[in-house]
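Okay, handing you the structure first.
Every protein chain of the complex appears in place save one, which is left out.
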Amino acid sequence: MKARVHVFLKSAVLDPQGKAVQQALKTLGFEEVGSVRQGKFFDIETGELPGGEDPKVRVEAYCRKLLANPIIEDFRVEVLAP
Amino acid sequence: MKARVHVFLKSAVLDPQGKAVQQALKTLGFEEVGSVRQGKFFDIETGELPGGEDPKVRVEAYCRKLLANPIIEDFRVEVLAP
Amino acid sequence: MADPKVTRELAFQHGLTGEEWERILAILGREPTYPELGIFSVMWSEHCSYKSSRIHLRRFPTAGPRVLQGPGENAGVVEVGEGWAVCFKMESHNHPSYIEPYQGAATGVGGILRDVFTMGARPIANLNSLHFGRPDHPKTRHLLRGVVAGIGDYGNCVGIPTVGGQVVFHPCYDGNILVNAFTLGLLRADRIFRGYASGVGNPVLYVGSKTGRDGIHGATMASAEFSEGTEQKRPTVQVGDPFTEKLLLEACLELMEEDVIVGIQDMGAAGLTSSSFEMAGRAGSGIRLDLDRVPMREEGMTPYELLLSESQERMLIVAQRGREGRVKEVFSKWALDAVAIGEVTDTGRAEIFWRGDKVVDMPVGPVSDQAPVYDRPREAPAVPRGAPVPGAEVLAAVSPEEALLGLIGHPDLCSRRWVYTQYDQSVRTNTVLGPGGDAAVVRIKGTKRAVALSLDVNPRWCHLDPYLGGAHAVAEGARNVACAGAKPIAVTDCLNFGNPERPDVMWEFSRCVDGVSEACRVLDTPVVSGNVSFYNETNGAGIYPTPTIGMVGLVEDVDRRLEPWFRTEGDAVVLLGETRGHLGGSSYLWLLHSVEAAPVPPLDLARERALQDLLQHLARERIARSAHDCSEGGLAVAAAEACLAPRTDAGARLRLASGGLEPAALLFGEDASRALVTCRPEDLPRVLEAAGRAFVPAAVVGRVTPGRLTVEVDGKTLVDLAVSRIREVWHGGLDPVAG
Partner (left out) sequence: MNIAVVEFLGSNCDHDAEQWSLRLSAARSRMVWYTERDLSWADLVILPGGFSYGDYLRCGAMAARTPVMEAVIAHAGKGGLVLGICNGFQILCEVGILPGALLRNQTLTFLCQDVYLRCETSASPFTSGIAEGSLLRVPIAHGDGNYFADPETLRRLNGEGRVAFRYAAPDGSLSPEWNPNGSAEAIAGILNEGRNVLGMMPHPERASEPLMGSSDGAALLRSALQALGS
């Protein structure tokens, strides 16, 4: 299976990195840049899933167990190939 | 305009974080996990682009000037709303 | 993928010369295979073989009663008492850091750490010497930020404190920055490990990260000039993995507590090739490797790539036969692989196999230590370098107070706080004095001892007068550690120069080596390790000669050390050494008047030695309370710096006699061999008496006072500044460059 997971900061959480990127873009002359939020993504490849588990459910488990911290982050899973 | 930019390590470049995540997932019992590559993404919102410039071209300029380090990273731009 | 056909042309593309090609044919008695050609090219590159520098480096004094391991191993080792020794070395990562500042600097730190722990030492201190282009060069900000973050993130993660260094800006580095990383480790004097592949039949184990196509030909890149376009043709940049480094460090040190390891060496430049050839070369043995067993990160790797890859965080271990299991056990505790990939033989040859074929079969000796040695032509410049010192009218155009603020707020001389707050300075809880003083002081737990460390070089002086510049670098380093109360005991160096094929560069190199050698001889500080980086040149513009000196001093009783700062009101301020107002080469003329004036201040090494012995005496006998050397910016800058003690606002009132000198010369001249010391008023006679006995000139120049620095010359107040103002200007100096 192949999946891509996006992990983003919740909107209530300040994103100083995104802010710094936004300011840097402006300084470079890209005046139009309004807001930037930065996140992480993971491209995951796996072997066969155990006992025919649903790929999406499985990857969501990766997220809950490790990839995202629910206090500050949300995630979204896309299964790219079963 | 709204765009999302993915920045990834070039495939030949070592990704220590991805490697560590992969091992951690395995230790957590997700034996099937084969490879993990970690990347960054940016969600960007802008005001009007100057002189009707093509949004994709413009965002690619952000990437070349700032968001991606061409020596070790590649990027991909998706324009989500013009 | 089939190997390309090996031809003379291909050898040229590998940076080999016609003469070297002939030599290869003679050694092998046939044409080399493609992997063999790769091996010759990296082993005989300037970076690995020292072919242009070797005959000069022989002039360094390298022996001494404390020296347990001199140059030739992965790092030098010096005994420091009570059964302890320190192991240290400095290495350049200049080219990679220019191309990718963050990863280049980070992997530079990783490399020097491995050089030290491979000797069996636990790293306890990192320092770094950084040289950037002019502060307002468009690339400087990006390079500075990337390099500092890279050094910090790597050392911080591994958990080694970064306790000092230097940062220099000069236009000669606009296209070639310098990143020199220093590590010092601690070990028992009788537990030194070396890079020996000995004992026929002993297994050769590969430990650490898998091999990818990282930095293939990094070693030859470090041996060629940059030009337009090389920035494009770059090999895959190496990415540092400090977490793996930390595991590797712990696994190696844990294994070294047992009798399992025969020899060990990191895979640095030229990776598996240099480590296996050097280890077999030192032992006079042979080695057989099976490349199929090398852990690989990428698919389709060829023998050539496996041999030349510079993937980081890898080591080669020769273990005692039958103890492989123990090696694997310890490494697996640290979540690392250890794989037997070959064995030691008695053939004197390197025999390397790939899918059953012998792809390399060559004698080790001729490759590892009979590399070509060149005595390249040297030629002094026709016209001596440097402008004359400007006349009094020019100097008078800037008031002393303006000049002082201009100097301490200049990126070249201001506080490095922005840099070193990004470094963990206190992990391991040994840091007695971190960055910000003359020398860093790091204690040795379980004893009263400490080491004092400083990195120094003044490239402008080395340009104006390479001999004196080299000698001054050693003298300043030794003075810095002596100001902490330490006895200078040994030196490592990192010699950064331009293209050695240019006679003027080779002349600079040779003169610098002579200056360094002479100073090391007189100051009793043998050179125990070092590194040469040539070809720091872009489009024909080379850097100034930059022989960075890493000085190591020993404090026998850490309670009898000195700090550089004024602290206690009423203390007497004494200037040791002679002030003649020498402005040639000064920061004052360069930074405020844009003049690189000659000549460089003279250096009397016997006087220098006397001053340093005196400083140690004053510390040992607890007569002095502080000592700070006068270097860049002269007496006035030294005094201002001494006012900047953390959390105190002690100032000073200085009353000087001009002795007929211009104020600028008196205040900002950079006469060598001077230091500002303070003492309790009642100890003043003892200070003066000790100085008299040592034949060191000493003048009482003022008192420590609260809150202000005032300087009177012949009764006239020339400087009157609040310490808080000095501090603000000093702290703000890097903002325009880094912020």
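As written, the chains take the letters A, B and C, and residue 1 is the first residue of each chain.
To be clear about the criterion, a residue touches a chain if its C-beta (ideal position, glycine included) is under 8 Å from a C-beta of that chain, and two chains touch if they have at least 3 such contacts.
These numbers were taken from a predicted model, which means no experiment stands behind them.
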- Task: Consider the whole complex, including the chain that is not shown, and state which of C:I27, C:I99, C:C157 or C:A340 touches that chain.
- Result: C:C157
- Among the options C:A149, C:A541, C:A598 or C:A722, the absent chain makes contact with C:A149
- Query: Given the contact definition stated above, which residue among C:D424, C:E508, C:E556 or C:E608 touches the chain not shown here?
  - Reply: C:D424
- Query: Which residue, A:A20, A:V57 or A:L80, contacts the hidden chain when the whole complex is considered?
  - Reply: A:A20
- Task: Extract the touching residues of chain A with respect to the undisplayed chain.
- Result: 12-14, 16-17, 20, 65-67, 69, 71-72
- Message: For chain C, which positions touch the chain that isn't shown here?
- Response: 149, 152-153, 156-159, 241-244, 246-247, 334-335, 420-429, 431-432, 443, 445, 558, 646-647
- Query: Contacts of chain B with the missing chain: which residues?
  - Reply: 16-17, 20-21, 24, 27-28, 38
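We adopt the following convention: only the chains that are shown with their structure count from here on.
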- Message: Which label fits the chain touch graph of this model best, line, ring, star, complete or other?
- Response: line
- By count of C-beta pairs in contact, the leading pair of chains: A-B
- Express in whole angstrom the distance between the two chain centres, defined as the mean CA positions of chain A and chain C. 41
- Message: Just the number, please: Cα centre separation of chain B and chain C in whole Å.
- Response: 37
- Go ahead and note the Å separation of the Cα centroids belonging to chain A and chain B. 10
- Task: Can you check the complex and tell me which residues of chain B touch chain A?
- Result: 1, 6, 8, 18, 21, 24-25, 28, 30-50, 58, 61-62, 65-67
- In their shared complex, chain B is touched by residues of chain C numbered 99-100, 103, 209, 212-214, 234, 236-241, 243-244, 297-298, 311-312, 335
- Inside the complex, what are the residues of chain B that reach chain C? 9-10, 12-16, 19-20, 23, 69, 71-72
